[in-house]
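Rest of the complex left out; these chains stay put.
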Amino acid sequence: MKSTYRVIFDCPDQVGIVTQVAEVITRNGGWICEATHHSDVESKRFFSRFEIQADSLTFGIDELRTQFEPLIEKFDMNFRLVSSDQPKKVVLMASKGSHCLSDLLDRWRSGDLDCEISCVISNHKDMQGLVEWYGIPYHHVVIEKDNKAPGFAQVEALVDEYKADCVVLARYMQILPQALCEKYRHNVINIHHSFLPSFIGAKPYHQASRRGVKLIGATCHYVTEQLDEGPIIDQDVVRVTHSDKVEDLVRLGKDVEKTVLARGLRDHLEDRVLVHGNKTIVFS
Amino acid sequence: MKSTYRVIFDCPDQVGIVTQVAEVITRNGGWICEATHHSDVESKRFFSRFEIQADSLTFGIDELRTQFEPLIEKFDMNFRLVSSDQPKKVVLMASKGSHCLSDLLDRWRSGDLDCEISCVISNHKDMQGLVEWYGIPYHHVVIEKDNKAPGFAQVEALVDEYKADCVVLARYMQILPQALCEKYRHNVINIHHSFLPSFIGAKPYHQASRRGVKLIGATCHYVTEQLDEGPIIDQDVVRVTHSDKVEDLVRLGKDVEKTVLARGLRDHLEDRVLVHGNKTIVFS
Amino acid sequence: MKSTYRVIFDCPDQVGIVTQVAEVITRNGGWICEATHHSDVESKRFFSRFEIQADSLTFGIDELRTQFEPLIEKFDMNFRLVSSDQPKKVVLMASKGSHCLSDLLDRWRSGDLDCEISCVISNHKDMQGLVEWYGIPYHHVVIEKDNKAPGFAQVEALVDEYKADCVVLARYMQILPQALCEKYRHNVINIHHSFLPSFIGAKPYHQASRRGVKLIGATCHYVTEQLDEGPIIDQDVVRVTHSDKVEDLVRLGKDVEKTVLARGLRDHLEDRVLVHGNKTIVFS
């Protein structure tokens, strides 16, 4: 795959944004591989993502950034410029349930997830051998039921130390401290085992069984201070019937959880997700 | 299609139910076309549905009922015996939105919904000509905003008069009086324009848009005293994106609404739905 | 909905296309509501669609076309410029099966299909009353089994006379003459009752039943000289089981057929479909 630069921004909408951004790119010979835009009518805000073939430019990413500076100021942009050559550093966090973790590791090894996996942090030891087989460091960090702070301090230290770009809660059964989520705002991704906003809170499959729904789902979202309320990146569902007991819902739900988490993470890693208040724009 | 008898029952679970029910059928030469069962482990209740080829029996439905009487008492069954030769009488209720109504009418005309449509009742006149083209009586019953009782009395009189077995709220935008729902308990079917229990209440598509979900849905359910809380018969969803405005959700949702309503109604008409508390068993 | 102009083109790919097209639009104050692009790596061809708010320009569509002329030549574009104020004229063709026809008519009446329906042409009389209730002319054109030419000549005369932009075969059970398809190339849309390329040819549901597939589908495509081989616009599937007989497949398939045809037609009407050899680019 050829190396690309990704230009991602949002700003108040007005005439001429696409033209002037495209002009900066093409006056330097830049070859646009992808360009997608969204204009939110209600908030009058414009969202955009360009992907440019890196070797079509006569200079590097720093010079490109410099050339964009006048536009960033003029249009008051939230602006990111990212090289596909620098895959994001991801910390995976997991508990006993291994389906998401195991799934992400295989995707990563197969080259289907463009990232570095810095390490796995878990409050259990079960998966250590498997993770290490993949050549990834494993940190067993206990979260004491009655004294969670020390464990989470250790988690935070690890995330910082690895200079992680992104933390993925791959069915991690602990609630991360707000401060940590805030520090890595819009870079902490969770998979919730329900089709949000249905069945917020504990034991969603039990709730689903009690309500007698005919589909169950999973939701990949950014973690914010409001539990289960963060911006949704992706969701999906699977059909269930009256004969599925809670343990069947749990089992069927796993397939949705791992698929949705992987899809959402992939979009995040390719800088396809822009956050707008409590919603996302996903340029996929 | 050959005429069949449908035996539907539920009772406390114990050894020997299937055997003794099947024995009543086959000792009389009855040919079982379909047989499905469900035993609910938690409540220890057994649910079952047999479909028998009518002409394989040497006698008629009344004698068959008589033969079942000892078992009904012995096993303390909720028991129904229905002939496929007597399609249910259905009253359709609709408002301005025509997609569900129009869809059901075409299915009925094509022979895909095995019922009589006794009449259509609407608080608007728009669809009168179309309904009458199908040869179905149309009753325009106004529900006054500040005095709904007279309108609903008229609705109830019509439903009674037609000896309806089933009332279908095909996007009828009024809340039926509790007494009417109670009178036709588990025979009033509604299509709710959200994936329940998400977005209970008014304007679910607006709620869905605000929450930024990536799938929207619809739910076909029996109407009970608790609005949007009745037993769910069927549900489905459709994918949406950040670029779908509320009016797009409304449009996309229509496809799900009409498909789910038709599917749920069909199951109901074929006596495939058994209610268990606030849940359904659907033998499809 | 505000009036818009749609700029649709494809051309050999090179640096600067987006920039120069956008520049033409925005130098005249044009507000871009939507812009989507696709570059096909294999054929090195570029495909693009812009939607511009009409009243943001200081002049009309003819002047806009004039302003684009230099670019059309320079980049060797297939170029279309369309106003949303001029909905396409559609001729619907149907046979006995009414599900697609009835579905499209209701969508059209509800404002969900942005077109004029010029007329319905059918080789059967069954639906005449319903079509006329919608205020649409109905032409009963018999296609004689052993002498099809006169009937098709009449069909062609009608399509010509109505100056139709688009012909929709809504389960029309006759094969249109090649010359007619050629004349309205990429404007004759068919719904095929299988998930192409599975079960090409006659009686696909019978074929599907014999093969024992677990999903059946439908395919909306442009009609070309190669039967069932034209560019696919949209497809979908529905789950079936061993207990579904051929007539169940037919019934279940109808839901997919009508939904997929409506979706494909809608994309076509909004000029979101570009044909590239035997494939489509769908900017939805």
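Should a chain be cited, it is by its letter among A, B and C, assigned in written order, with residues numbered from 1 in that chain.
Keep this in mind: contacts are C-beta pairs under 8 Å (C-beta built on N, C-alpha and C of every residue); 3 or more make two chains touch, one makes a residue touch a chain.
Predicted model only: the values in this text are computed from it and were never measured.
Peer 1: Count all the copies in this homomeric complex, not only the 3 that are shown.
Peer 2: 4
Rule of thumb we're sticking to: only the chains that are shown with their structure count from here on.
Peer 1: Can we say the copies chain B and chain C touch using the same residue numbers, with more than half in common, or are the two sides different?
Peer 2: Same-residue interface.
Peer 1: How far, in degrees, do you have to turn chain A to put its CA atoms on top of chain B, rounded to the nearest 5?
Peer 2: Between chain A and chain B, the superposition angle is 180 degrees.
Peer 1: If I average the CA coordinates per chain, which chain comes out farthest from chain A?
Peer 2: Checked the centroid distances; the maximum from chain A is B.
Peer 1: Roughly how far is chain B from chain C, centre to centre by C-alpha average, rounded to an integer in Å?
Peer 2: Computed value for the inter-centroid distance: 35 Å.
Peer 1: In angstrom, rounded to a whole number, how far apart do the mean CA points of chain A and chain B lie?
Peer 2: 41
Peer 1: At which residue positions does chain B touch at least two other chains?
Peer 2: Not one residue in chain B touches at least two other chains.
Peer 1: For chain B, which residues are in contact with chain A within the complex?
Peer 2: Residues in contact with chain A: 38, 41, 195-199, 211-215, 217, 231-237, 241-243, 245, 276, 278-282.
Peer 1: How about chain B: which of its residues touch chain C in the complex?
Peer 2: Residue list for chain B touching chain C: 97-99, 102-103, 105-107, 109-110, 112, 129-130, 133, 251, 254-255, 259, 262.
Peer 1: Per the contact definition, I'd like the list of chain A residues that touch chain C in the complex.
Peer 2: Interface residues on chain A, with respect to chain C: 15-16, 18-19, 22-23, 25-27, 29-37, 39, 56.
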